[in-house]
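For this view, one protein chain was removed and the others were kept in their places.
So, subunit A:
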Amino acid sequence: MRKVSRLSRFNVASLALGLAFLYLPILILVIYSFNASRLVTVWGGWSLRWYREFFNDRAMIEAAWMSLRVAVASATIATLLGTLAAVALSRGERFRGRTLFSGMLYAPLVMPEVITGLSLLLLFVALNAERGFWTVTIAHTTLTMCFVAVVVQSRLGSLDRSLEEAAMDLGCNPVRAFVSVTLPLIAPAIVAGWMLAFTLSLDDLVIASFTTGPGSATLPIRIYSEVRLGVKPEINAICTLVIGLIAVVIVIASLASKLSSSQGESAAPL
């Protein structure tokens, strides 16, 4: 009687419906971005018209450039800090203020973005900091380093610690053991963490709205203000470009993690 654990028709149906629900709206959006008609919903044949429109829209291009710069900068800082935090939490055993530390790292994961954004803006105003690229970058770093920490920590947790111990028994000091043994092993998680931070930053609207200044809007802020005014076919094209960019990032990262894992396998017999 192995009836229960087998995949039932109900399982298959719920999976298929679930995935269709997740993907159909995005697919429809991508298809309509190639629509020649000005009316979003009337199909007027295939065309790249709205992509041209986007590349002629200076304000949109500037916002996209700002978003990209912020995403690269904040993802890089966040990966650095998040990895350090993960190492401290999974290898540091007990240290003073550990509970507060892990609490601060987990809180932004669930905290409503409105609150995070509001509090950071009040800080920047109190410090009289000029709002723009750096304030958004700092805000995004704060949010995304928590995600990086979670990703890297879970990888560190599943790692065989005897490898680190062996390196130290063979005379490595802890830092050396970490750099030459642990770091290569957790590299895929670090890459995944960077990607996650990059896309989260690229995606964020609420926190960026609170922490940016006049004249330095990010792409989501611009898209949002356009969408509020009504649906424009140009937005379909921009959204499709963003989806394409994220898809490229995901493919590169999965290739990187595949490469590093196959390296690990070929290195093992030696």
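Everything below uses one rule, namely that a residue touches a chain if its C-beta (ideal position, glycine included) is under 8 Å from a C-beta of that chain, and two chains touch if they have at least 3 such contacts; residues count from 1.
What we mean here is this: contacts and distances are computed from a predicted model.
**Q** Looking only at the UniProt record of the hidden chain, which name from "ABC transporter permease", "SGNH/GDSL hydrolase family protein", "NrfD/PsrC family molybdoenzyme membrane anchor subunit" or "Electron transfer flavoprotein subunit alpha/FixB family protein" is the right one?
**A** UniProt lists the chain left out of the view as "ABC transporter permease".
**Q** Which listed residue, A:L15, A:L48 or A:I61, touches the chain dropped from view?
**A** Going through A:L15, A:L48 or A:I61 one by one, A:L15 is the residue touching the chain not shown.
**Q** On subunit A, where is the contact patch with the chain that was removed from view?
**A** Touch set of subunit A with respect to the missing chain: 1-8, 10-12, 14-15, 18-19, 21-23, 25-26, 28-29, 32, 39-42, 80-82, 84-85, 87-89, 91-93, 95, 97, 101, 104-105, 107-116, 118-120, 122-123, 125-126, 138-139, 141-142, 145, 149, 161, 164-165, 168-169, 174-175, 177-178, 195-196, 199, 202-203, 205-206, 210, 220, 223-224, 227-228, 231, 235-236, 239, 242-243, 246, 250.
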